[in-house]
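Attaching a single structure in structure tokens format; questions to follow.
Excluded from the complex is one protein chain; the other protein chains are retained at their positions.
What follows is chain A.
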Amino acid sequence: MYFLMVSILSATPYSPVHPVTNVVPLSLVLLVSLIKEAFEDWKRFQNDMAINNTLVDVLQDQRWECIPWKRLQVGDIVRVKQDGFFPADLLLLASTNPDGVCYIETANLDGETNLKIRKALERTWDYLTPDKACEFKGEVQCEQPNNSLYTFTGNLVMENQTLPLSPNQLLLRGCSLKNTQYIVGAVIFTGHETKVMMNSMNVPSKRSTLERKLDKLILTLFGTLFTMCLIGAIGSGVFINKKYYFLGLEKGVEDQFNPNNRFLVTLLTMLTLLTLYSTIIPISLYVSIEMIKFIQSTQFINKDLNMYHVETNTPALARTSNLNEELGQVEYIFSDKTGTLTRNLMEFFKCSIGGEIYGTGVTEIERGIAERNGIKLQEEKVTNAAHEKGFNFDDERLMRGAWRNEANSDACKEFFRCLAICHTVLPEGDESPEKIKYQAASPDEAALVIAAKNFGFFFYRRTPTMVYVRESHVERMGKIQDVPYEILNVLEFNSTRKRQSVVCRYPDGRLVLYCKGADTVIYERLAVGNDNLKKVTREHLEQFGASGLRTLCLAYRDLAPDMYESWNEKFIQAKSSLRDREKKLDEVAELIENNLVLIGATAIEDKLQEGVPNCIETLSRAGIKIWVLTGDKIETAINIAYACNLMNNEMKQFIISSETDAIREVEERGDQVEIARFIKEEVKKELKKCIDEVQQYFHNVSGPKLALVIDGKCLMYALDPSLRVMLLTLSLNCASVVCCRVSPLQKAQVTSLVKKGARKITLSIGDGANDVSMIQAAHIGVGISGLEGMQAVMASDFAIAQFRFLKDLLLVHGRWSYLRICKVVTYFFYKNLTFTLTQFWFTFNTGFSGQRFYDDWFQSLYNVIFTSFPVIILGLFDKDVSASLSKRYPELYKEGIRNVFFKWRVVAIWAFFAVYQSLVFYHFVTTSSSAAQSSSGKTFGLWDVSTMAFTCVVVTVNLRLLMMCNSITRWHYIGVGGSIVAWFLFIFLYSGLMTKHDRQENIYWVIYILMSTAYFYVTLLLVPVAALLGDFIYQGVQRWFFPYDYQIVQEIHSHEPDDSRTELLEIGNQLTPEEARSYAISQLPRELSKHTGFAFDSPGYESFFASQLGIKAPQKAWDVARRACARSKPKVSKKEKR
């Protein structure tokens, strides 16, 4: 806007410059941004084309025709085949499955890979074949397109019949069809109206802090501009006088120079000077920065091989280019735990059967604990073949049937059977142990079934009523036996029950109830007696828990047939009741789930992501504080924190938990108001105590590092405005903070507490829908892409595949970007200030008339041609230290956190040298040009002098750029050389031309005249050197006495060749066995962070939003499994016939 105003102003007679001066750069700058936009659009367009041209079958003239997605219209009848994606929001009409059911995977929407059921209206089941489908006539009345994924209301009007539609009939775009040959559907919403598109929120426009500071700088420049104009304007009012008769001021003088009205002269000259000095505001700065950032993000971040994850085939993705340099200043990282720090991969790790612990593995957490205690664990590296995804167990007492020789082999048998039978897992694929895939609602379940398989109880087939288990080594070693178990009842898992039971009938008629669940609920329901086993097992459970393992108790109960029959009646009754079915089912389950016999306990490891501890350690050395915000229990969270190197024994821990006896006592009384008041008081007391302690440590320099652990309930009160300040003071003094049991909203609150309260730059990283609010609240949101759903990624600014890539993203890309942008900004500031100041000094010698020193074209092209290219090169290629050194010396990152390179002090130094240089330019050139400049005795005019000065400015400013580079590539030479050459080419042409236009031919032949004199060369050598001398001395002294850290690192490694990352690349190509394994794992069906609450975890948050919206959680696992196995039955039987 400012530039437009100046351009308009420059078209008025008050302007000292031709309008072209301002219009040309403005339009060039606009052109460049247009091209950039066009380029982005083009990429998007190509992307769109690819998607839009995907083919889909549409019913036309009783046949299925392939048409591209983009030609799809509302009301079309389409057919989608198995594994295909839905091209639009569809109304499910018919499916090849019986009773109009189809299965969809919604991973793209919410990250859940378990199958969901959609069921067509009975009325439409028949429209499956083309000839049938074309008979379909109906009208769909539905709500306006909206972004709610879980709601849909509408009616289908067919033959005067109105049928209600629900989300159950809706197939959302982005989902894919599974386990169903094909479906037929009617298009309801297309394109932008589909729910997923309505949901794809635009990236909230975030501006980087540096840019906001840049705005301040620009404002300062405006201030400078006005001061300069004011000085000049007042000068002009004072100067103008009739005594300068040669100015023709006697009669008919325009207002601007009328000595009779000095005030008006001042005012108008103000306008004149405003246009004259407009170059002080760097017009191309924002465009250049945008271009630089755009290239940085699309070329450097997106294409960094170090951030490419082979297993998931996911490169890093910068979804916005605004925040590159913000990455170099992050001080606080808020991280989700599951899926981000941990692998979200459950592995059967240990078990306790009949009071005996099995499993030799050592968890990373145990390793961490051992390290804390200073014990070196002797690890037997036994690479066992029975290593599989979900199974990381080795104990020769159990493997390969050896359990039969154990003392408690009966317990073992029950244990394994329980694992193999009591679940809602669905087998997929070939019925061989190697190729089978398990579809499970929770990864824990799959891990247990896989464990059973490895112990020789291979669950391979499920029908609605039967579970088939291939049992080996039961009777005799090496003998295989297929045993069908009849599943009579499934008592499902839910978060209140925290257990799951299955009633099954053995082929021999034995009735058994198998139950698995959280230790607390199982122990309550155990039969009396055998206290020793209970005690031992409980000890084991605690031991597992301390190692960060997720535990489950297994139990069984033999049922008497008559007793079962009577119970079953109640069960069926409850099942068919219409009101409060859930509640009644729970009650009925209670009746049978008692008197259990404890078998043992399982321990599942929640694996850490690759390289997490290392990454966290590096980041904290870089001065970044990492907060873990998780929904887990406090113990789990602390253990994970230990394993991640977030905490160690030297740290002083403050734990603020609501699980204290005092609080529990009050809670039991149940008065909500009282509870709130009490907890608040407690939290306040705790906070105060901690802060006092912190103060103590603070006075004592060598105090320990501090860590704070707080749980969600306390956090709720601590976030209260009255306590917020205390919380902030405390937490900012802590090196690491762990918040457990927090809701998504609290995650966001904590983030904004630090963001707003401490004014520090924050980064949130997470993978699931529950992290979205946190990701959006932070300065920078990072989503983990690749494995999980898209919600976090869609909300994020950057998406990376692994937590450990954060190291590259921050320490390498962020740091470089920050450094580069700082340099670019300060350089822009410097070059424009220098240029404009020469003009300013000239004003003093022109009677403050606002005469321009430089030709219009010089002035207009200065910013856009003669000095713009090298600075972009600088912004792209400058590297202080190489990527590997950046990671090796993470402390270098602190320079960014402290904002060392864009402080006002730095700007002031640049400003000082800009003033110095402009004085050198102006005075050296003008003073030396007063006498004759050649042996011919002729003298120079204004334009000769100004061209000389301009040449010096261009050369100096470009050379100055080289001086500030840390690494000089070929491109720098091309850029700098090119700019200087461009100037000379330009001036050669320009001063050689004479146009027909009515304009002043001031520059005609000027450069040739200049170059014919020795003076030109002598000055051209002198002025840049003299001008740069100051900077050079400064740089020398600065480096010598006040070296930046990066400069020392440069010196340390100055003799090493630029260590390229080729080694890393080679490793990336040849898979090590470890990687091969993890690759194989990644090929297996993916499990999700659906913490269905087994033992250790609170319910998953995937349903959090849904429940907020008043919608029930998706279908139950058992439901899905039962239906799916019903469908696959005929297929199986076919196979058997063969």
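Note that in this section a contact is a pair of C-beta atoms (placed from the backbone, for glycine too) under 8 Å apart; a residue touches a chain by one contact, two chains touch by 3 or more; residues count from 1.
As a convention for this text, contacts and distances are computed from a predicted model.
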| item | value |
| --- | --- |
| Complex member absent from the view - protein name from UniProt, among "Glutathione S-transferase", "Cytoplasmic tRNA 2-thiolation protein 1", "ALA-interacting subunit" or "Transcription initiation factor TFIID complex 60 kDa subunit" | "ALA-interacting subunit" |
| Contacting the left-out chain in the complete assembly, out of A:945, A:961 or A:987 | A:945 |
| Given A:144, A:160, A:576 or A:927, the one touching the chain that is not displayed | A:927 |
| Candidates A:219, A:480, A:572 or A:1029 - the one touching the absent chain | A:1029 |
| Omitted-chain contact residue, chosen from A:472, A:785 or A:839 | A:785 |
